[in-house]
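Right, chain A next:
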Amino acid sequence: MKPFFKRRPRINALGASAATAAALLTVTACGGGSGTSGAEGETPSLVIASWGDPFTSATQEHLVAPFVEETGYDVQIVDAPGKFLASLESQKQADNIEWDILDSTSGPDAYIAYDQGLIERMPDDVRDRILKELPESAVTEFGITWSALGYIIACRTEAVEKCPSKTTEFFNSEDFPGSRTSIATSPMVNLSLAEIANGVAVEDLATHEIDLDRAFKTLESIKSEMATFWSSGDQNMQVFETGEADMGISYSGRAYQVDKQGIPMNITWDEGLYNPGFYNVVKGSSNSKEAWEFVEWVATHPEAQAAWGEALGYSVPHPEAFDFVSAEVAETLADFPANRELLGLMNYDWYVENYEEVNTRWQEFLRG
Partner candidate 1 sequence: MTHVDSHPQRLKVGRSGPWSAALPMLPAVFMVAPLVIVALLFIVYPLVKLGIDSFTGGSGGFSNYSAVFQSAAIRNSLVSTLLMSAVVTVLCLLLGGSLAWSLSKPGNKILKTLLWTAVLLPFWMGVVVKTYAWAVLLANNGLINSFFMRIGLIDEPMTLLYTPMAVVLGMTYTMLPYAVLAMYPTMAGFDKELLNSASVLGSSNTGAMYRVWLPLVRPGLVAGGAIVFAISIGFYITPVLLGGAQTPFMATVIGDDIFAYFNYPRAAASSVILLVIALTVLIATLKTVGVKALKGGLEK
Partner candidate 2 sequence: MTVSVQPQPRSGAGAPSVTARSAALHIEKLTKSFGELEVLRSIDLDVHAGEFLTLLGPSGSGKTTLLRIIAGFESATSGSLMLGDVDLGSLPPSERKLGMVFQNYALFPHLTVEQNIAYGLKLRKCRGPKLQARVNEMLEIVGLEKHSRRKPSQLSGGQQQRVALARALAYEPEILLMDEPLGALDRSLRLQMEEEIKRVHRQIGTTVVYVTHDQEEALVLSDRVAIMNEGQFAGLDTPMSLFHRPPNGFVARFFSDSNVLEAQAGDGIVHAYGQSFPHDSPIDGDVELAIRPRSFVIGNHPESGPGLRFTGELEEQHLLGEHVQLHISVPEIGRLVARRNIGDDGRLDVGDSLKLFVPASAVHVMSV
């Protein structure tokens, strides 16, 4: 696992527009433009935006490679962890759509993107075919769920006396002392977990309207314990590896990775969040048809899904995929029944309505 960040463009006072252009260049370094259409007998090419290794390699190996073999299309993967929405906005503004497919868009982001017209609606015929294989809960208007993960509480067993066994305990820094961390780039995750700690039942979360004042107050109560907020999967792991954080809100997959790499972690799904990722097709892609072909291919190949899920520890939608996954790995997946029933779902509709206020207040909280 490569422990460094994708190089971020340097923003200085000499032009945010220049910075945006630079950002585009770096994130689409391998992409080089949305795929060409197969119109003149040329091989259609697709560009998938993904999250960097190990995500990218797993996707390449288990999904892209066999798909390319079957179809002969040219498929490239570019890395843009956490930057899907912003980049799509830029591409739209610049009138130059560079991506065709979004890999594992985070739940809240996907809903926003659809609301803003950045991703396509799934064609009905594709949808019908997919529904033959995947359960309804795994298929939305704008894509299939993919790489469902849990936002869970991970804790270094060797660093503290007792690890919190559920979210409510995580927010109790008196009884559970230790330096903490959480995700910087998702206010919804932080606020939802705070509300759970404030007493909202896990099963009610999906329809609960977040009380911002109360939720932020809860977050403030542990802010002083926060060593830092991580903004990428790599940093999520690094913060535990270097010992800066004793416990924190974490991606489930990353937490298990840290544990696998030798730092014993206590991972609790109790009162965590279920976050589906999505495969989306970008609106304005010049290869919309071929892009949905890929999505459909992924939806209908349980073995490929299983191999991918096994590699990364993130959940895949096909019910038969669980048959191909080892029992050990199955336990670490968000869709594993024993885990799934402990997890709550975020209220995406509420978020779409209120995201401006949520984002503003989150920024103030983070840096105010």
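A few remarks follow.
One rule holds in what follows: a contact is a pair of C-beta atoms (placed from the backbone, for glycine too) under 8 Å apart; a residue touches a chain by one contact, two chains touch by 3 or more; residues count from 1.
A quick word on the picks: all candidates are chains of the complex that A comes from, given by their letters.
Here the structure is a predicted model, which means the values were calculated and not measured.
Candidates 1 or 2 all come from the same complex, and the one touching chain A there is 1. By the touch rule above, chain A contacts candidate 1 in their complex via residues 4-5, 7-8, 10-20, 23, 83, 85-86, 89, 179, 184-185, 226-231, 241-244, 359-360, 363-364, 366-368.
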